[in-house]
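What you see is part of a larger complex, with each chain still in position.
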Amino acid sequence: MDDLVMEYIFLLVLVTLLSVMQNAFFAQKVEKEAHNGKTAAFERLVCANRNCMDMYPTFLAVMWCAGFCLSQAPAAFAGLMYLVARHKYFIGYMGQTSQSTPGFLFGKRVLSFLFLMCIIGILNYLLGTYGGSDYKEYIKTITKAASTLLLLP
Amino acid sequence: MDDLVMEYIFLLVLVTLLSVMQNAFFAQKVEKEAHNGKTAAFERLVCANRNCMDMYPTFLAVMWCAGFCLSQAPAAFAGLMYLVARHKYFIGYMGQTSQSTPGFLFGKRVLSFLFLMCIIGILNYLLGTYGGSDYKEYIKTITKAASTLLLLP
């Protein structure tokens, strides 16, 4: 499309591409393990991969909506944090020793943050349309500052 | 992005957020059941969750395309109907008694409606571009009326 649109989405596209690369990495690990037969390690990798894939459309939808509704920089940053959380999750499953198996869900904090961004963005749009006041600039600044809080462990 | 774009997508974003909340609800149910060990109820919940998740990207893609190609209000309404159908489907699986298990597919009528909206929208665009006549306003009115038919059981 136009460069005008690209300005608003190129960070989101970058994070999406990163997530696609991560998917390919996961799939490759599963493929590699499949050659060793149906071992316990294979079963666990398949399970981890499935949990990641189950959440993937949800993640993409929330990230893009947050990027459209409010602003792309915090959304892309949160997306990046989610990818890091997902990587840790997958690695946790890969360990040979049956260490504390991670749960079904992960990255809940990041997804909640993105979800909140969407809601604030929509509320802001409705206020701006029907109420007359527009706080988008203030909210964007606050969101950018808040997104760094995701770095906390 | 701009508020100009927001005008055309905020209902779709709302339905997407609702669907994300529903996904989280489903995942929580599965997570909760997982603590009870691998019972038959757990297996069935996992199966229901999987079927829902398998159709999720298809649903999102069709809803957003329908919203872009024709108009967002009927698309968002149909999306809402789909979420209701999905909820009923999941609840049907959750029942302790092995009642008539729902099939693999669900919400076929809603998805077909959204699919049809996309096709009409594209045909209308092609006609408007190469034929010179634009029926978009008429079609929008008809679609809005037709979407209420989805309420019929």
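Letters A and B mark the chains in the order given here, with residues in each chain numbered from 1 onward.
Note that a residue touches a chain if its C-beta (ideal position, glycine included) is under 8 Å from a C-beta of that chain, and two chains touch if they have at least 3 such contacts.
Because the structure is a prediction, the values reported are computed rather than measured.
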| item | value |
| --- | --- |
| Given 2 visible subunits, total identical subunits the whole complex contains | 3 |
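In this text, only the chains that are shown with their structure count from here on.
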| item | value |
| --- | --- |
| Distance between chain centroids, defined by C-alpha means - chain A, chain B (Å) | 22 |
| In the complex with chain B, residue positions of chain A that touch it | 5, 8, 54-55, 57-58, 61-62, 65, 68-69, 103-105, 111, 115, 118-119, 121-122, 125-126, 128-129 |
| Complex interface listing, chain B residues touching chain A | 1, 3, 5-7, 9-10, 13-14, 16-17, 19-20, 23-24, 27-28, 30-31, 34, 49-50, 53, 56-57, 60 |
